[in-house]
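What follows is a set of notes on a single structure, which appears directly below.
Note that one protein chain of the assembly has been removed; the remaining protein chains are unaltered in position.
Here is subunit A:
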Amino acid sequence: MEKEKLESLLIDYIDGNISAADKALVEAELLSNPEAVKLHRQLTEVIGMMNESTAYEPSQKLKSSFDAMLANEKKTSSTKVVFFSPAFYRIAAAVTLLVVGGGLGYFISKYNQQQSELAEAKRLLQETKQEMMAKLDNEHSASQRLLGVTVAIKKIEKADREILGALIKTMNDDPNTNVRVAALEALGKFHQDPMVRRALIDALSTQKDPIVQIALIRILVEMNEKGSLQELEKITNDEEMLKEVKDEAHAGILRLS
């Protein structure tokens, strides 16, 4: 018999896990084959040693570290599970997260859109302002300066200090009458601003050009600016003042008082 086959049968024989036919075969082999006897003896010894080998005892440390680990796991598990154990709550939590997340996403994108629109508006205003300032600074061309003031009238909805300052300066100092009158009209647009009102009242005493003076008086009366009454009275009493200007001031006083 082949050695591997014999060895396998011998193992079954030692284990007591063998059919009657195979058992007879093995016993016959053991009677006739000394090699089989030797194999049987050796296998019985190693199998017996394995079967009877004593188990090792773990140290007490294993039990104590297991207890600590279990306590820790119970703690983490309970904090995680308490509120979300029933499936309903878990689904509710998922839906809430989805809604909140979606809403948040929407608001963030909306906010970003608004921010970019705001930035775009600021950029446009900056461009307009630069355009206006550049034109007002052109001391060689009255028409360019006039265009600069027109930019303020047509394109600028809300003026900052710098724009107003430039318009006031133009109204007071520009050598060209038409430009000064245009600046005055532009300032009329921003008459709600206290800085503009003050500048217009002050201009009543400084402006010497009758066309500008008349325009000033009309605007101040339209603004219902009672603060200008004192200056208007001075004009009516000024001997050197042009009659048309005095008449306009007088009409203004009647409307304002």
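Throughout what follows, a contact is a pair of C-beta atoms (placed from the backbone, for glycine too) under 8 Å apart; a residue touches a chain by one contact, two chains touch by 3 or more; residues count from 1.
Methods note: contacts and distances are computed from a predicted model.
Missing chain, UniProt name from the options "RNA polymerase sigma factor", "Quaternary amine transport ATP-binding protein", "ABC transporter permease" or "Ca-activated chloride channel family protein": "RNA polymerase sigma factor". Touch with the chain omitted from the figure is made, among A:Val37, A:Leu70, A:Ala134 or A:Leu254, by A:Leu70. For the chain missing from the display, the contacting residue among A:Leu31, A:Ala55 or A:Ala87 is A:Ala55, taking the whole complex into account.
On the side of subunit A, touch with the chain left out of the figure occurs at residues 4, 7-8, 11, 39, 42-43, 45-47, 49-51, 53, 55-59, 61-63, 65-67, 69-70, 73-74, 77, 81, 85.
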